[in-house]
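The other protein chains are all here in position, but one chain of the complex has been omitted.
Labels for the chains are A and B, by order of writing; each one numbers its residues from 1.
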């Protein structure tokens, strides 16, 4: 499972880094807390972090459950795809909101694949008793 | 624990579905990213997803910890109640924000019950040494 620990830690560090980018954008574009609107580019960074939060809460449990049913190395590869997808999402969204689609898909599809593995694995285990 | 895996996956799929509803509401009511305000009905869908995110981060760990102390089938029933509560929350909130209370309660109370089981279980284990 060590490789699953490693992917989990990388996903959490990536997400915290996105949070640091929001802090920096807050200073750079003069958006005073508690406001989270007021400058379009700040809002893009903020939405990148929020969307990553929205996915991370599913990614981590789905990743660990999937590694109960399929060899961890394959599961870790799906995790790697998610990590790359998030980098593309950040770069696309900050350039222009309309360019966030590819990165979103590349990070969302691995999560769906993990959940499908979890679902099939659990149903198969129930059927076998 | 298979039944706990199943409830977890259903809760994650339900939450992702709520995210899809937000995407559709974004297109339907013409709210351009990165904005998350601008149309009352869009905001309701957005708040349903956000509130479900807020609960999911507690629901999943509380569910798994509780299944260490009480038979998983009982814990899964509490999980089922949460899932039904979230459906009522969605339907109520979209109809009118004031009608979100019942669904909220029905999904919040199972979480409190799970946390109580976790707390009593952990304290009892500490006392026994």
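Here are a few things to note about the model shown:
Operating definition for what follows: a contact is a pair of C-beta atoms (placed from the backbone, for glycine too) under 8 Å apart; a residue touches a chain by one contact, two chains touch by 3 or more.
Quantities reported herein were computed from a predicted structural model and do not represent experimental measurements.
Where subunit B meets the chain that is not shown, the touching residues are 37, 40, 43-44, 46-47, 53-54, 57-58, 61-62, 65, 68, 93, 97, 100, 111-112, 115, 118-119, 121-123, 125-126. In the full complex, subunit A makes contact with the omitted chain through residues 2-3, 5-6, 8-9, 12-13, 15-16, 19, 32-37, 49, 53, 56-57, 60.
Heads up, the rule we're going with is that only the chains that are shown with their structure count from here on.
Its C-alpha atoms superposed on subunit B, subunit A is turned by 120 degrees; the angle is given in steps of 5.
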